[in-house]
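Shown here: the complex without one of its protein chains, the others still in place.
Take a look at subunit A:
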Amino acid sequence: MLAYTARRLLIVLVTLLVASAIVFFVLEIVPGDPARLMLGLNATEDAVRALREQMGLNEPVLTRYLSWLSGMARGDFGESLTYSVPVTELIADRIVVSLPLALLALGLSTAIAIPVGIFTAARRGTRADTAAMAGTQLGIAIPNFWFALLLVYVFAVTLQWVPAGGFPGWDEGLWPGLRALILPAIALALPQAAILARVARSALLETLAEDYIRTARAKGLPANIVLWRHALRNAMIPVLTILGLQFAFLLAGTIIIENVFFLPGLGQLVFQAINQRDLIVVEGVVVLLVGTVVIVNFLVDLAYAWADPRLRRR
């Protein structure tokens, strides 16, 4: 198990290194001189040259990559071209919105999907199963921005339970912050929950047809106990895979949802940064997203090994 974890960690580090290189060099070949962009069209050649010098853009590309990399390792992501503040600061301000939102959505989707998956698998072919599966179809088909608008109309405008948008900041206390995040989280979670529930159901059904389920039944365990004790853990592998992939989608999905709900999150930040060619901010956010996804997948790998002892020796 220790060797397995060490090997996975090694893979994480290599992946991060490769990903950072790709991000850096892709943005490097994007046309446009950041110095010229910053100073505007009327800038003199001298000013541009001076700024290039100041920004270190005249150094060889490898030197710049390495200094960027070592900067990031120290938590220094550079300085935003448009806001002239450290990127780290910008990200820190936004991540306190985006990360809780993504985690809340992930928790919600899991909390909905797993029970639905178990319930429908245990009652396969019944009306409840058919109805729940039709519901998941709908959940997958509805675009989440439209569903978000519907939620706003019902719960914010009509019922006025929660605010329609904006974020008060965590300084106001936990509850106001959560209240502001609950609708966006539901909007993000619903399609994910629908997919996850279907995966959980089919994984469970497949597991329930295995020979060892029959062995467990022959021991005298009732069907529902067999489902919990023997089928569930075996059915977790595909569920974990989808969960890991979904986290990446959730982070990307926040871009739309944060705009619908006027949330000052990473999605909004990166959206604006792209519009303003603020490449340093884009680089920083992308590296952060890549890092998160890689780490989440590392955790999924560890969860695999927890779920299936056969993987521990690999």
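Quick note on the criterion: contacts are C-beta pairs under 8 Å (C-beta built on N, C-alpha and C of every residue); 3 or more make two chains touch, one makes a residue touch a chain; residues count from 1.
By definition in this document, contacts and distances are computed from a predicted model.
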Worksheet item: Looking at UniProt, which of "NADH-quinone oxidoreductase subunit H", "C-type cytochrome biogenesis protein CcsB", "ABC transporter ATP-binding protein" or "Stage II sporulation E family protein" names the chain we cannot see?
Response: "ABC transporter ATP-binding protein"
Worksheet, complete the sentence: Answer key for A:60, A:75 or A:220 versus the chain not shown reads A:220
Worksheet item: Out of A:43, A:205 or A:307, which is the one that touches the chain we can't see?
Response: A:307
Item to complete: Against the chain that's been left off, what residues of subunit A make contact? List them.
Response: 3, 6-7, 10, 210-212, 214-222, 229-230, 233-234, 307-310, 313-314
